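Mind having a look at this structure? Questions to follow.
Omission of a single protein chain aside, the complex is shown with its protein chains in their original locations.
By written order: A, B and C. Residues from 1 in each chain.
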Amino acid sequence: MSDVPVADELGGFRAEVQRFLVSALPPELAARTKAGHTLSRDELMFWHRTLHGRGWVAPGWPTEHGGAGWSILQRHIYDEEAARAGAPSIIPMALTIVGPLLIAHGTDAQRTKYLPRILDGSEIWCQAWSEPEAGSDLASLRCHAERIGDEYVVNGTKIWTTFAQWADRCMLLARTATGDRQQFGITILLIDMKDPGVSIRPLPSLDGMHVLNQVYFDNVRVLVSDRVGPEDEGWGLLKSTVGHERILNADVGRARALLDRLIRTVQANPGAQPGLRSRVARAAIRLRSLEVLVMRALDSPDPANASGASIIKLLGTELQQEASWLMSEALGLYGLPYLPDVMQNGWQNEIPIGPDDAATVTPFYLFWRKASISAGTSEIMRNLIAQQVLGR
Amino acid sequence: MSDVPVADELGGFRAEVQRFLVSALPPELAARTKAGHTLSRDELMFWHRTLHGRGWVAPGWPTEHGGAGWSILQRHIYDEEAARAGAPSIIPMALTIVGPLLIAHGTDAQRTKYLPRILDGSEIWCQAWSEPEAGSDLASLRCHAERIGDEYVVNGTKIWTTFAQWADRCMLLARTATGDRQQFGITILLIDMKDPGVSIRPLPSLDGMHVLNQVYFDNVRVLVSDRVGPEDEGWGLLKSTVGHERILNADVGRARALLDRLIRTVQANPGAQPGLRSRVARAAIRLRSLEVLVMRALDSPDPANASGASIIKLLGTELQQEASWLMSEALGLYGLPYLPDVMQNGWQNEIPIGPDDAATVTPFYLFWRKASISAGTSEIMRNLIAQQVLGR
Amino acid sequence: MSMSSSPGEDLLAIEEAANNFLSQEYDFRRRNIYLQGTGNVERSLWRRFADLGWLGLSLPEDYGGAGGSAVESWMLLQRLGAYLVLEPYLSSVVVCGWPLVTHGRKQVRDRLLPELIAGRIQLSLALNEPEGKHPNIITTLATPMDGGWRLVGHKSVVLGAPTADYLLLSARCDAQRIVLLIRPDDAGVMIRPYRLIDGRTAGEILFDGARVGPDSLLAVGPEADELLDVARLAGAFGCVAESVGVMKAALAATVEHVRARRQFGQALSGFQAIRHRIAAMHIACEEADALGWRAAQAYSLADPKERLAAIAAAKSDVGQSARRVCEEAVQFHGAIAITDEFPVGHYLKRAVVNERLFGNSELWTEHFSKAVFGWP
Partner (left out) sequence: MSMSSSPGEDLLAIEEAANNFLSQEYDFRRRNIYLQGTGNVERSLWRRFADLGWLGLSLPEDYGGAGGSAVESWMLLQRLGAYLVLEPYLSSVVVCGWPLVTHGRKQVRDRLLPELIAGRIQLSLALNEPEGKHPNIITTLATPMDGGWRLVGHKSVVLGAPTADYLLLSARCDAQRIVLLIRPDDAGVMIRPYRLIDGRTAGEILFDGARVGPDSLLAVGPEADELLDVARLAGAFGCVAESVGVMKAALAATVEHVRARRQFGQALSGFQAIRHRIAAMHIACEEADALGWRAAQAYSLADPKERLAAIAAAKSDVGQSARRVCEEAVQFHGAIAITDEFPVGHYLKRAVVNERLFGNSELWTEHFSKAVFGWP
């Protein structure tokens, strides 16, 4: 597949990324990523530290806070090259949300305390937003924080908390007031996951892996100094920070890596049916159009609010879901066995059952139904797009 | 394609229908119908009179009013056999709506005056329901009738009036009162199309043919004796009468005739692409499921209100639209020429351009986009189905 | 013959009885416990299936069955799908049991079928091979030796293999196909067991010079071909029936969810875009049910071409539409459906597996075209 045309001046940057990846990414790790294996915490943190060593672990942060200070276009180029090379996606929450939030709205003390340990990987963060009764309609959340002296006392539960089981700290959205507007009365608190009263229930996913959790807060005490921004105003802070992510969430790089893997699977399978081949071609064509739409959004004066952002999120996730299904289908019956050890560790000394990397495919398809649910459901995206087209 | 299984006892009826069609239907007319030619008024009325001669022109009317007294299942069987044999569909309005309405709610005088002339074909009727601003939301109609003495004076306009250009009489829905409920205040009037103040604007369709019209009423006077049922209560009368039609509207017989023609077209075209063939097979499979759903609805105690009726209307029209598109596609470039004379008269002494019956196909596809709009749009059908499944 | 358009009261009674038993003994919590097992401990359940008359439901009375036709199984299989039952009913009773009624050596059938119906054994058909997608290609070799056969080959993703007491094995012998009845513990037979993504057991079977005796012969030549054809059709039909049950269950769960769940101040069921998509799910269920019902009835038709067409139509449609309905069910449930603790994702898993077993939609669309239109 050909590259999307990109302005010359970034050719040098792309080459620099490529050189770094060649030198720093161990081939075994790249192979595991490409084969879709579930990476361990050690592997993810190894790559986190490697990026940190290069100064690239926080691509979007300003340099004065230890970030790479990249433009969104540079981030896109990095993502593309990283996906192509098979670099892992590091645990993102602290880098894409917590850091930018503290940089924009935190106190000096908060920045000094938290940012260095985010960058060097010594602390892992999770974000506790959704609740069992508040998903797409996030502002209806009910987990409650009561101010008592210079502390907040938190009670409630959060769900779909990614990697809570590894997290040292948590960024929490808590309700501190109720009013006419649900958006009012939400406060951002930073919580130490080792604090008394914090407990975790693992929520294994459809692929059998443990990524998601429910987190319970039972009279957890948080110092007011660990509140980000003013009380009750957390919703606005968050909205102003999350911006860009929707375009990068489409993760065209990952979609292309998936599609490349799909095409290899189909090539290796001369029996693949014509109907399947035709759908693979259609997916490749849609990827081409997505590439142009992403470039258009990135070229626009305000990419985060570019009208294409919702389309890109919607199409990007649809395309990844379609590619993961087609890959499963291309494997035929060998897409059906469930082999959790192989998903994590690959085949060791046994003869593989089916193609080498078959075991990860259908579980990924199942887990990745999540793509059209999280970070704004496809239905929410369609609402936003319709609003742009039709108004109201 | 195999028949849908049907209970034995109707086998005799089916055979009787087949015998009649063989003896009464001229082969040239059947060929023209099968090739999709636009039939003339004379041809349609010839078949009307032929059916009348056999006593079958009003299949759903009770025998005491000159109908055939068939069950809905018998009507379905007739429709199937008629479509297979290539019998024309006669002009339906008077037979499916006006007649049943008069039988149920008319006066003896009205029945005596109108029914015989409907049956023998000496008067053609149209129905004037929709208005430019009242389509799916029919109850919002505004064409107005004011009672003055023993007359109503009608002013307003009606649109999409089928065959108004041939009609001798018209069944009109007029507003006689406004209130909280739009459904209240609608009155059914019977109008002579030759009355002063009635005028017609032809509305040629996308296929270039003239079927639809806009009808204007300018101080048209109607005797109170030509009102059906009580003043203001027309909506309820209508709803209680239209019932069955939704199932028969799906017209499985026509769908099968279309599909048979499609399959012949594909057979005759060995270059047809595999993707097209696969879609043809999918359409044939959907027809099979529709056949079962229709039989289920017909077997239910109250077919008109069977929960499947909306599904059948929706699927039946979708399937006919899909089949008409596939047929156009199967013709390749020869689906593109627009030859209105040939659509009506077939090829006379010229060498055909492309396959003999190609000229009617794409125009039919275009005109037949109407199927998902008229007699309840597909969106209205989905609303009804959702209501059955979800309530509210 | 006279055909009805929907199941009558006698058939609805089968459905109700199955619902009663399964809602007690096979609710989602219990199922998760069964799923943790080795795959062979549930023989107690298997014997209860026998007691309930399920194993012999559509098998002849001569062997202890109820003598029903495919329509009885149509009712039961839907329930087994809806409750995500893990026992190898499909692979054992439908795929192996049904062809044995009419095909194979009589001594063997007379011995096996009563055992099967009584719940004392489970069977599995070792048909697929790793080389090709097309089930007609058989490369496993049976070489005649000492009156019996020597076996070399590899059977892949064999449903129910790990718990089967007997395997019906397709092989090539000279220029013909042959079906042998072997035991998993025969020397030289190696089974690598695993679960499929939907939790059912399957395995790879390797034959490295295994030796089986003369009494293992079940069918040879045209008789073997026919037996395998009947088995494949039965497998396709069984997948259809299960998946129709699965999609109905997924729809029911979704309807309940969107009525209960509130967002932005109203029930999800109040959003028209969701309402229309749930209408589409319902339509897909009705179409699938209609095609499956017609296929079940086609088992009683004399015309084998119509039977093939009816089953092909159903498998072609239901494979895809069951998966799509379940994908929608997951989407409307949101993140909860991505967790393994919640049944909706498991409906999707079952639909995915059934879509692919015994040939996918594309393959059966081709079979349909060939049977009905004579297209190559």
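We adopt the following convention: a residue touches a chain if its C-beta (ideal position, glycine included) is under 8 Å from a C-beta of that chain, and two chains touch if they have at least 3 such contacts.
Only a predicted model underlies this, so the values are computations on that prediction, with no experimental measurement involved.
One chain is not displayed; in the complete assembly it touches the shown chains A, B, C.
Although one chain is not drawn, the whole complex shows that of B:His65, B:Arg147, B:Arg264 or B:Arg369 it is B:Arg369 that touches it. Considering the full assembly, A:Leu315 is the residue among A:Leu315, A:Leu331 or A:Ala358 that touches the omitted chain. One of B:Val22, B:Ala109, B:Ala177 or B:Leu336 touches the chain omitted from the figure, and that residue is B:Leu336. Only one of A:Val22, A:Ala268 or A:Ala281 touches the chain withheld from this view, namely A:Ala281.
Across the interface with the omitted chain, subunit C contributes residues 271-273, 275-276.
Where subunit A meets the chain that is not shown, the touching residues are 1-2, 5-8, 263, 266-267, 277-278, 280-282, 284-286, 288-290, 292-293, 295-296, 298-299, 308, 311, 314-315, 379, 382-383, 385-386, 388-392. Contact between subunit B and the absent chain runs through residues 130, 133, 135-137, 140, 159-160, 203-206, 208, 212, 271, 273, 275-276, 328-329, 332-339, 353-354, 362-363, 365-367, 369-370, 372-374, 377-379, 382.
By definition in this document, only the chains that are shown with their structure count from here on.
A centroid comparison over C-alpha atoms places B as the chain most distant from subunit A.
Taking the mean of the C-alpha atoms as each chain's centre, subunit B and subunit C sit 44 Å apart.
Separating the centre of subunit A from that of subunit B, both taken as means of CA atoms, is a distance of 54 Å. Each chain gets one centre point, the mean of its Cα atoms, and the points for subunit A and subunit C are 38 Å apart. Listed for subunit A are residues 275, each touching two or more other chains.
For subunit C, the set of residues that touch two or more other chains comprises 362.
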